[in-house]
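Take this structure first; my questions come after.
Every protein chain of the complex appears in place save one, which is left out.
And then subunit A:
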Amino acid sequence: MNLNNKTELLHKKYIQSLKRENRWVRFYQLVIFVVFFAGWELFSQKQWIDPLIFSAPSKVWSLFINKVIDGSLFMDLGYTLTETVFGFILGTLLGTILAAILWWSPFLSKVLDPYLVILNSMPKVALGPILIVALGPSMTSIIAMGAIISVIITTIVVYTSFREVDANYLKVLQTFGANRFQSFKEAILPASFPTIISTLKVNVGLSWVGVIVGEFLVSQRGLGYLIIYGFQVFNFTLVLLSLLVIAVFATIMYQLVELLEKKLIKHN
């Protein structure tokens, strides 16, 4: 009885210490946030940094309020977000499908191997001008940009993970008479979910890069356009505002992927 009480007490203490640590982590995270923005404001006010280039949080904030009131921020954000989400989904989906095709046909994968290496090492943003001329300066070409930047690396990473699935899982399925499609569905794909999720996380960042570069080139609307426009008229407050908005939404997308991860990988 006594021993039981003691264990319980120790367990409570342990939980408390975990909570305390957690609180300190949150506290320091907040400190960094406050120090960064307060410092930025202070340095800018005192002209220790050039306020023309680095602007100030207060200026960014008032621009933000203005653009929220006239609604223009939502319009640009809407375009960019739509393009990014589509580019991201398309890139990941196409990459995974390509990986599945390569797994299906070992001969094809041998044939295509050098081309994949070439395509992967090529800087995809350099394809931007061609895409825009071919597809027109529209949302389509920007979405293509967001997809193309992630599709090859997704293919390579996911295909590698398909091939590294323990052969004994396939042996189990073969002894039950499973065909190649069943083997893929029951073992190869679910065993690769962790890898697919981690490429999703990488692709979130990549598709933002593709879309912003696409908007630089098309220069009609969207957050990428705001950045290039702000740069051309030397309105760095606008550039920084766009950057902060991108940071917030890229983080949200990343969190959504983590949510998906928890849904998809239930065991252990």
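One rule holds in what follows: a residue touches a chain if its C-beta (ideal position, glycine included) is under 8 Å from a C-beta of that chain, and two chains touch if they have at least 3 such contacts; residues count from 1.
The criterion applied here is as follows: contacts and distances are computed from a predicted model.
K.L.:
Unshown chain, UniProt name, "NADH-quinone oxidoreductase subunit N", "ABC transporter ATP-binding protein YtlC", "Succinate dehydrogenase" or "Transglutaminase family protein"?
P.N.:
"ABC transporter ATP-binding protein YtlC"
K.L.:
Give the residue, chosen from A:2, A:121, A:175 or A:232, that touches the chain omitted from the document.
P.N.:
A:175
K.L.:
List every residue of subunit A that touches the chain not included in the displayed model.
P.N.:
166, 168-169, 171-178, 182, 186-187, 190-191, 193, 265-268
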